[in-house]
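Attaching a single structure in structure tokens format; questions to follow.
Just one protein chain is left out here, and the rest sit where they should.
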Amino acid sequence: MIRITSQPIDVNELLDAVSHPGAGAVDIFVGTTRDNTGGKRVVKLDFEAYEPMAIKEIQKIVDRASQLWTILNYAVVHRVGLVEIGQKAVVIAVATPHREDAFLACKFIIDELKKTVPIWKKERFEDGEVWVSAHP
Amino acid sequence: MIRITSQPIDVNELLDAVSHPGAGAVDIFVGTTRDNTGGKRVVKLDFEAYEPMAIKEIQKIVDRASQLWTILNYAVVHRVGLVEIGQKAVVIAVATPHREDAFLACKFIIDELKKTVPIWKKERFEDGEVWVSAHP
Amino acid sequence: MQISILAFGIARDILGTSTFDMEIKDGQTVAEIVDELKSKYAAFNKLNSVLLAVNEDYVDDDYIVQQGDELAIIPPVSGG
Partner (left out) sequence: MQISILAFGIARDILGTSTFDMEIKDGQTVAEIVDELKSKYAAFNKLNSVLLAVNEDYVDDDYIVQQGDELAIIPPVSGG
């Protein structure tokens, strides 16, 4: 399952979605919005996605991961729109027969997602806002 | 939070328990009961724990992990008693400022838990049962 | 020919719109279109990177834009 959503992400639901009788392990990565960046207080975050391309790029990452590790089931869900501090911005769940694969695949997917998937984060401070990573 | 329980584990609840405004990442490891072991069909699993010692040993592991990585919050919950196939036997959630620590700490905790924590798993097959790892 | 370009994130802010049409010459590559955007909108030069996706896919710099292509300006991504 790959999904871009403006709704809060329910981890139990994702865990059900990836459940598989042959799975011995599920690793779930949850990226949450932090209250600070480099010491500066963040009050809110805003995510924007080029949705159809984002879904295709996530699929490519999952396909690459599936060639490297035994993945029985997966779910990748990313929020768009306003996300309050402490909420889940992204959740990745990977079910595998053995746990090493679950950790490696999950880490690979979040690492690659951050590099290539067309999603943008705007951090809002008390005195302004900034598109993360846009500038050197 | 460290807990040994005979009740199903609610991952959303654990995620709430480890939530922290400074956390950018939570890694959750879910160990589920598989329907086979070495090709042989498992119909049920039974866990037994030396509870007070298990809790102390888990605490030692978390303390060691906390010296190695920045852990803002954690939860380690292990089931005891009968666990149906596909259910969660253990859930470990680790909240950290940055994601590398979350993956490393979570993996460390499950790896060490399997080595030292006094919990025992009995696999029930259609034609018998076996205490896992007991014999060479 | 006229092509339609989508703009996201800071690119949308720089252009003040999320979609616009641009007149391009036959045989123009995505790299040339990026250069044109940078010369028209100086703010693009300050970004870590500016890519043009074509039909929801990353393409090489020398990709020649075709009539009907959907182009999208991809500033540095920051999801996750």
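By written order: A, B and C. Residues from 1 in each chain.
Keep this in mind: contacts are C-beta pairs under 8 Å (C-beta built on N, C-alpha and C of every residue); 3 or more make two chains touch, one makes a residue touch a chain.
These figures come from a predicted structure and were not determined experimentally.
Under the touch definition stated at the start, the shown chains contacted by the missing one in the entire complex are B.
Contact between chain B and the unshown chain involves residues 31, 47-50, 52-54, 56, 78, 89-90, 110, 113-122, 131-136.
Simple rule for what comes next: only the chains that are shown with their structure count from here on.
Mean C-alpha positions place chain B and chain C at a centre distance of 48 Å.
Centre-to-centre, using mean CA coordinates, chain A is 25 Å away from chain C.
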